[in-house]
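A protein chain is absent from this complex, but the other protein chains hold their places.
For clarity, chains are labelled A, B and C in written order, and residue numbers in each chain start from 1.
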Amino acid sequence: MAEEKKEDFHDLGLGSKASSSSFRSLNKDGTFNVNKYNVSFFEKINFFHSLISMSWPKFIGIILLGYLVVNTIFASIYYFIGVEFLTGIEATSPSNQFIEVFFFSAQTVTTLGYGRVAPIGNLANIVAAIESMLGLLSFALATGMLYGRFSKPSAKLKYSTPAVIAPYQDLNAFMFRIVNPQNNQLLEVEVSISLSMQRANTEFRDFFLLKLERSSIAFLPYTWTIVHPIDEKSPLHLLNASEMAAKDVEFIIMIKAFDESFSQTVYSRSSYKASEIKWGHKFVKLAQAEKNGIGIDVSRLDETEKVQLNS
Amino acid sequence: MAEEKKEDFHDLGLGSKASSSSFRSLNKDGTFNVNKYNVSFFEKINFFHSLISMSWPKFIGIILLGYLVVNTIFASIYYFIGVEFLTGIEATSPSNQFIEVFFFSAQTVTTLGYGRVAPIGNLANIVAAIESMLGLLSFALATGMLYGRFSKPSAKLKYSTPAVIAPYQDLNAFMFRIVNPQNNQLLEVEVSISLSMQRANTEFRDFFLLKLERSSIAFLPYTWTIVHPIDEKSPLHLLNASEMAAKDVEFIIMIKAFDESFSQTVYSRSSYKASEIKWGHKFVKLAQAEKNGIGIDVSRLDETEKVQLNS
Amino acid sequence: MAEEKKEDFHDLGLGSKASSSSFRSLNKDGTFNVNKYNVSFFEKINFFHSLISMSWPKFIGIILLGYLVVNTIFASIYYFIGVEFLTGIEATSPSNQFIEVFFFSAQTVTTLGYGRVAPIGNLANIVAAIESMLGLLSFALATGMLYGRFSKPSAKLKYSTPAVIAPYQDLNAFMFRIVNPQNNQLLEVEVSISLSMQRANTEFRDFFLLKLERSSIAFLPYTWTIVHPIDEKSPLHLLNASEMAAKDVEFIIMIKAFDESFSQTVYSRSSYKASEIKWGHKFVKLAQAEKNGIGIDVSRLDETEKVQLNS
Partner (left out) sequence: MAEEKKEDFHDLGLGSKASSSSFRSLNKDGTFNVNKYNVSFFEKINFFHSLISMSWPKFIGIILLGYLVVNTIFASIYYFIGVEFLTGIEATSPSNQFIEVFFFSAQTVTTLGYGRVAPIGNLANIVAAIESMLGLLSFALATGMLYGRFSKPSAKLKYSTPAVIAPYQDLNAFMFRIVNPQNNQLLEVEVSISLSMQRANTEFRDFFLLKLERSSIAFLPYTWTIVHPIDEKSPLHLLNASEMAAKDVEFIIMIKAFDESFSQTVYSRSSYKASEIKWGHKFVKLAQAEKNGIGIDVSRLDETEKVQLNS
């Protein structure tokens, strides 16, 4: 038995860590509860990663701010060189002149170049030549990131909020289900469930890779119920609800698929804790035969109904 | 035997669904017959997916419409600020002025910037600075999508319109064939056939993964005939044509390959129903030895000839 | 034995085709000798594939030609509308006016927009607004293809011109070797050799997947000699040079690797015919220990020396 457990063992990179009893290594949204200390800023931060992962408002804000800052800097340089080296400046007060110069800078950095205001003399021309090239390069980064964010795939799978323990053949099984709410097609979907639980009377946690009734499917057009049958080899064998809570179990879900629209492999992660498991419930049927195929009522994904467990 | 069937079982994410007798889960073009209800618009729609999958006329239409709308909005803003803040406006009637302002907006959003008409004064300049930046960003999305569509690989495989049941060694076999009509090379081509059929006297369907004579080839320069030998382990064993129709069989084909030109993995799907199977036919030879290699007459892909089945 | 051959059989998508005796399915450069007939132009041609595979001169030529054609068309439209609707046209003769309008078109399609010549009036402005947008979209395709070509990986492996039959342990073996002349690193390199040969007294060819001493390596910093030991299970067993020639053997090589610089999987193909095999030769050593590592003399890749074969 110890031997078998070792076979099942699957580290996940989580190790046997000491932990408080309400420990959650993986949040519902797939992020990890981890902090890394004493890493230098430049080692820790990957700018591409940050720019592609941040929220849209923050991203747009950074682009707008960058546009403002760059134009302010170049406006200051042109102003310092002298507004007499720009044709067409009409303002007379310094502040208004600065504002006009600021707009000239904006017309230069975007390579708009109306020409109503244009540089004359070497210094202003050098700065404009540099600014326009810099504009092309930095807008390439900004628009590249913009498109990169837009075209970045993400498996936006919906997980059933509760997992259940339901009868399965002559056993019981741990089950949850997923649906792809989007119109894009997921292919070659693979799932793995790792179980983490407190080792009795210690501060260590053990990890087990759970055996599944089926761990991959070719497409995911409908819903998919993932099933871990609790047989005598399962680390959950003979545990009841309160024992699972006492052992502070965490089911760590990892799903991998190929997203056809994006032509890329995508990953989705989530987790279930003991408190999120409904014992003696099974999921209700969502699929309905229609004239031309199958209809799925996604809003009922979480719906379960009582059922008698096998003993 | 029940055991073996279970081994062969392959869910495909299609589950054992109730269905009417003329059910088709997968259309010939690889799309699924499924409707998802009660999914919010923003959960269901992935804009990238929509923009990359829609037809070319629709895509071009959206870009033109967007161009029109954006320029109308900005023209309205400039017009509201006042045409006296744009140099070079020559029209005198309001409607003609608006049209001139509209063209100025177009020159700004594309960063064309002739400068015959140019903003003067802070408000018009601010709007122009914003519009030119917005133009760079939104044209980056539009051109990114344009190139993304253009460079998106798709395995444009041609499937033989009929499948056949033909003799194979001392058995019979289910066969269809494919050809890549394009000049780009497909490598590491893998095929799987799943059989879905009505369970007798129930409304449920069973799914079986069919064993193939060969399920992958290294290249696909010519045609490839995919063969499922109907031996005693096959779920088709001893079924005749009318029994297949009664069981409402559906052969679900999935093909995966690496497209060398696009450096990407591509998928192709199709399906055959009982009515699309020719019994006692075999495919005619398409390949012809030529002076410098092999010639393939693609137009004869569907051609079959009568043949005596094994009993 | 027949059973074993069947096990070794590997179709490659080449089928058992009739062929003339000097048949070569795969050219040295990895292209296939195949012609497809009766495929409609639009089914056969994938524009992306064509544009990414054509030679650089042809590609540059197409871009230049497109630039010329587009400007000629738009120049004709502006000219037809009337040069009086463009400010700054200085020429008086029709031909010179057309040339000036042509340059105005070029300034518009590139969004350069000097403004010395600028549209005035609705028609000319509408055309300019359309042309500048069209310019952005079509240059996005052109520059996307340009960068796509530039960033397209290709495993530029060098194959030894001859293959050899050399002693290997107490057997003989078919061997060839490869080197990556480039500085980019190839990882997880996998090779397969398929043997195609004429079946005695028929017009059919058989295909065999050859067993290799080693079919993959983790990196390819140096040279790699690929070895097929000719044991009693090999389809080459007991064949001598003239028998190989009579059977018109073709060794079809396929190599797959991950190119670290391009972060992509790359493929390379080549082939050897009987006439390209040196019997009783082995490859000379290319690697030389140096102060800080290993030196490889790539120019000696083809060099072999006589050796006594095992009998």
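The rule we apply is simple: contacts are C-beta pairs under 8 Å (C-beta built on N, C-alpha and C of every residue); 3 or more make two chains touch, one makes a residue touch a chain.
Keep in mind that this is a model prediction, so the values were computed, not measured.
Colleague: So one chain is hidden, and I want to know which residue out of C:111, C:125 or C:160 touches that hidden chain in the complete assembly.
Modeller: C:111
Colleague: Which one touches the absent chain: B:32, B:74, B:114 or B:272?
Modeller: Answer from the full complex: B:114 touches the omitted chain.
Colleague: Quick one: which of A:76, A:216, A:264 or A:292 touches the chain that's been left out?
Modeller: A:264
Colleague: Under the stated touch rule, tell me which residues of chain C contact the chain that is not displayed.
Modeller: Looking at chain C, the ones touching the missing chain are residues 63, 67, 71, 90, 96, 99-100, 103, 106-107, 110-116, 139, 142-144, 146-147, 150-151, 156, 158, 179, 181-185, 187-189, 214, 217-224, 258, 260-263, 287, 289-300.
Colleague: Name every residue on chain B in touch with the hidden partner chain.
Modeller: Those residues of chain B that touch the unshown chain are 111, 113-115.
Colleague: Considering the entire assembly, which residues of chain A contact the chain that has been omitted?
Modeller: Touching the chain left out of view, chain A contributes residues 10-15, 17-20, 23-25, 32-39, 43-50, 52-53, 87, 108, 111-115, 118-120, 122, 125-126, 128-129, 132-133, 135-137, 140-141, 144, 148, 152-153, 192, 194, 203, 254, 256, 264-267.
FYI, only the chains that are shown with their structure count from here on.
Colleague: Select the chain whose centre, defined as the mean of its C-alpha atoms, is least distant from the mean of all protein C-alpha atoms.
Modeller: Checking distances from each chain centre to the full centroid gives B.
Colleague: Tell me the angle, as a multiple of 5 degrees, of the rotation that maps chain A onto chain B over the C-alpha atoms.
Modeller: 90
Colleague: Between chain A and chain C, what is the separation of their C-alpha centroids in Å?
Modeller: Roughly 37 Å, centre to centre.
Colleague: Taking each residue of chain B in turn, which ones touch at least two of the other chains?
Modeller: Chain B, residues with two or more chain partners: 111-115, 144.
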